[in-house]
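Heads up, one of the protein chains got dropped from this complex, but the rest are sitting where they should.
Presenting subunit A:
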Amino acid sequence: METTFTVSVFTENSIGILNRITIIFTRRHLNIDSITASESEVKGVFRYTIVLRTHREQIDKVVGQIEKLIDVVKVFVHEDQDVVHQEIALYKIKSGRLTNGDVEKVIRENHARILTVDPQFMVIEKTGHVAETQQLFEKLKPHGILEFARSGRVAITKPMKELSTYLKELEQ
């Protein structure tokens, strides 16, 4: 059965590491749903959060191959119940729409916030799970969405060992 997995990859800061990771998915004909990357709590160590749907057996093999990469420090794979995850979505709609009471209601009800208002447009921000950002998208759609962007998932894992402890163990 296909399940959604969150793969957290911790890497050294080396050129091409993203490519090295993604070709492992490509080779197995796996499509990545979302990927985010930025520096982790340890300076110089980067965290990639990759979300995809596949089988447990397949993801375990993929993780094995990613861990084998020289510049990869550690890989963790989790199902949704083991991660606290969020994504951020930005919606650009025409400024004029703000005077429409419906938009205000939608923003309130969805706990979204207005980031900026320009004479021509305004930008609304919503953080949450994909289902929530998607729900707001559907509600704003009738008002005309000029532009829409979502970040992809960032996730904190529940059972994971602290990265810095793990790094210390490695260096011993």
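Following the convention adopted for this analysis, a residue touches a chain if its C-beta (ideal position, glycine included) is under 8 Å from a C-beta of that chain, and two chains touch if they have at least 3 such contacts; residues count from 1.
The rule is short, and it goes like this: contacts and distances are computed from a predicted model.
Novice: When you check the chain that is not on display against UniProt, which of "sn-glycerol-3-phosphate transport system permease protein UgpE", "Cytochrome c oxidase subunit 1", "Acetolactate synthase" or "ABC transporter ATP-binding protein" does it turn out to be?
Specialist: Its record in UniProt gives the absent chain the protein name "Acetolactate synthase".
Novice: Which is it among A:35, A:52, A:72 or A:89 that touches the chain not included here?
Specialist: Among A:35, A:52, A:72 or A:89, only A:72 touches the chain that is not shown.
Novice: Among A:1, A:15 or A:131, choose the residue that contacts the chain missing from this document, as touch is defined above.
Specialist: A:15
Novice: May I ask you to list the residues on subunit A that touch the chain which is not drawn?
Specialist: Interface residues of subunit A facing the absent chain: 11-12, 14-16, 19-20, 23, 27, 60-61, 64-65, 67-68, 70-73, 167, 170-171.
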